[in-house]
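A single protein chain has been omitted; all remaining protein chains appear in their positions.
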């Protein structure tokens, strides 16, 4: 099938579908009509799309953790704890890393070992192996909407199973779940596979069932300049709505500078809506997600609470529809359910303290929004140009030529030529532009800010700054200054 | 001695001093010349005034906990823990409540019971009973400056002992350590007694020894409108510098609305400097302290971390010289040393993440600064008028007539006629003005904001709003909305 | 008077906010509140109770010295002839975060009829007091 940004026909979809549902025995459990009947009976408070729409209308920020373990009963216990003790507003089911690579046999080993060892040997919930019935057990055991969160380049079977299982949102996208999560999956394939996932949601929408889709905003979560992540988010948003997605949540990962973070969120919404309008997509229910700091965390739990709370404050001040919550165990890996609940509680306290407050417009904020929009437009213009108007084709070519380029991504289809670093205020700037086609003015401005930092620190602009910035938050500060 | 705002003569001071040093046997340990020699040898890094000046120059915010226990060794262990494990920048010695009421016999009982029970039966360090030598043991056992923090209307003997003991800062003031801390101490007496404390610091200054003084900004810590606490802070600042204080730290307790809190801090500094200039006080080294939320805390420790971190963020964004840190045990009373260290660590993480950031000027911020300044000026103008130009006399009369009036204060010399409540954005406004002489414009504006809230909540403006606001943060939100 | 109560903060404690809120809440609930305020001694409570013929003494302590301040109050009440007066205590009664049950037991052993942990809403003690006094 040739890649283009065009809604799949029913014939195209059904042909691929037959193959998809045969990838693992549980695929046979999926029956679209039966699933639609099931989904129609899901009450509004457990429908992800409806819950987000309500939050947007009320102007509040919802809190959602990440969580998933190998076995169904333990996973239910975990989600119930996050709901009842943590007070989560939305529930996740984080999918394990073997499922993300479609290695279902290894999931089976992990499930068996988990039973034997009486602890989760997988870093998430292997939803494909557990199948539709068990996904439904999960959603029926809780009172909140459930979303799959993962990092799967080919999420087609997973999407079929979770949606039929009553999970009303799926995270990911053809770029954001490939470039940061895979080494050698081509973009042609991952974009096609995510068109399938989006089309599946579109088909449910056409049957009157609202299902939410959320491209993964933070990408590698490491010093990604806002214009690069916004460009990817807008592309994935456009690709999704073309396939019929209506409830769309675009995301952004906290960089740490308040002005830049709020500007990025505001630019993202405004620019996405402009593009939807220009390309004729109507009735898109656009919401936003803000990810608390995705980089290295301090090992000390009190310090981690500080990082979590500052993320929550920024989410609230930026007016995000929801915030993805970290935990005080972040530096140590996967948290206990108690630590996970603790992260939610700290977050909810801050969200609720700040629910009446937004960051006031200032000259600095307006200029930052303008800059991010201008940078994003430079990138997107070139992507459309490369694709001769076709966004999907343009995206593949843009990665080939380094027009789209995500720092620290493992994929060999990513140029890896750009480098980010923080300026003196902690905002993330471009240190190396690689082949990103920015105007000279923008390039000079980024460079000037970094030269100012270099001057203050008495060293040259270079990769050591980037490395210092990567570890800075874990050590306590935003900007990785050289040690005195 | 007649109260007036005028530097005490040596004769006046020495006459009172004789009596003060005879209040308790440890008073005899104080020898001003010997103390001056001792203080001169205190290294710069342990001098409170010098440490604050350095922080102000560097534009960083320092973290200081509250802490104090009955016995000297345990107190040293506690401070060392806060220094080494917590990473405190400045150390406190919180003084117990019996000492605050000059009930040294009861302190003695508390000390004996603490020895017997092997736990602190006092809520602070009884510095007068322990005397000069033990205060010196404390400061010699740590590497940071030490300050007395208490709530003592008559702190004269305490001030003599702690300064001779090498503690280079004293918190308090004739208003701020009387009205919120006593029931029936006259303002004439407490202002005179604090003039003594200030004069003592002035005398040390004249001997070339820098000692810091810090009026207690938050007062009752409960919904105090910023203009009222700023008016009191400026009065206490003026009274202190008249007695020769040079290193002055003015304080403010977090209300919770970012714009209002930053505006209050900015208005406080700007207006204090204006008054110093008008009244001819030069070379005043003015620094600021921001108190994390002083009202009711959530009992859940994760939620408490959220409150603490938001306080730290506001402190950083307001450019405070130091922040007074709460602990995750706040709701339960006096914290363990571990909980105290945890509060510092969360705070320091946020301070250090935000050290490159300040809240940008916005229209809302500028208007709030303007409002706070205008309200404060209405109050101060009347205070000077009542005193016929004498600020000390004016202050006494202002409390008599309710021109100065602190909400929820226990003192019978406080009119207790004003009532505060939050507006729809969570900023603290005047619900009842009592006898505070504000302009009609200001009164109408305050009222209008509260009427807007009343309308949103479908109830009348009234005391129930105030009560709901008192408990709101403990329950998770800033504004005490009626339950649905 | 059956619905007269003495309210105050004991010892060297000057926490006035909760005191003012309790005053308001108990008054709204129909009690005749004799509020002796902060910094009140055992004698202040007892004298006020005798003068107003109160049915209950509500002692608050927020600053951690409650244990020392409250010791002997029941005995002094009995000496003063307040034989059956109800004694309630609440607030942060001890220094530091401690297990609640032992604290409660210690105060009950001192002769308090009801003891409340930090953060108890006024509504609960109002309910309890109405029950204990057979009001309503």
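As written, the chains take the letters A, B and C, and residue 1 is the first residue of each chain.
The rule is simple: a contact is a pair of C-beta atoms (placed from the backbone, for glycine too) under 8 Å apart; a residue touches a chain by one contact, two chains touch by 3 or more.
Everything quoted here is computed from the prediction, not taken from an experiment.
Engineer: Would you mind listing the shown chains in contact with the chain that isn't displayed?
Structural biologist: When the full complex is considered, the omitted chain touches A.
Engineer: Of A:384, A:408 or A:430, which one is in contact with the hidden chain?
Structural biologist: A:408
Engineer: If I consider the whole complex, including the chain that's not displayed, which of A:26, A:220 or A:321 touches that chain?
Structural biologist: A:220
Engineer: Touch as defined at the start, partner being the missing chain; which of A:8, A:38 or A:181 qualifies?
Structural biologist: A:181
Engineer: In the whole complex, not just what's shown, which of A:87, A:335 or A:426 touches the removed chain?
Structural biologist: Answer from the full complex: A:335 touches the omitted chain.
Engineer: In the complete complex, which positions of chain A touch the hidden chain?
Structural biologist: Residues of chain A in touch with the missing chain: 97-98, 100-101, 103, 106, 109-110, 113, 119-123, 151, 180-183, 220, 222, 295-296, 299, 329, 331-336, 339, 408-410, 463, 467, 470-471, 474.
As a convention for this text, only the chains that are shown with their structure count from here on.
Engineer: Can the chain contact pattern be summarised as a line, a ring, a star, a complete graph, or none of these (other)?
Structural biologist: line
Engineer: State the chain with the largest centre-to-centre distance from chain B, centres being mean CA positions.
Structural biologist: A
Engineer: Per-chain Cα mean versus the mean over all protein Cα atoms: which chain has them closest together?
Structural biologist: Chain nearest the centroid of all protein C-alpha atoms: B.
Engineer: Can you check how far apart chain A and chain B are, centre to centre, with Cα atoms defining each centre and the answer in Å?
Structural biologist: Taking the average C-alpha coordinate of chain A and of chain B, the gap between them is 45 Å.
Engineer: In whole angstrom, what separates the CA-based centres of chain B and chain C?
Structural biologist: The separation of the two C-alpha centroids amounts to 29 Å.
Engineer: Between chain A and chain C, what's the gap in Å when you average each chain's C-alpha atoms?
Structural biologist: The answer is 54 Å.
Engineer: Going through chain C residue by residue, note those that touch at least 2 other chains and give them in order.
Structural biologist: none
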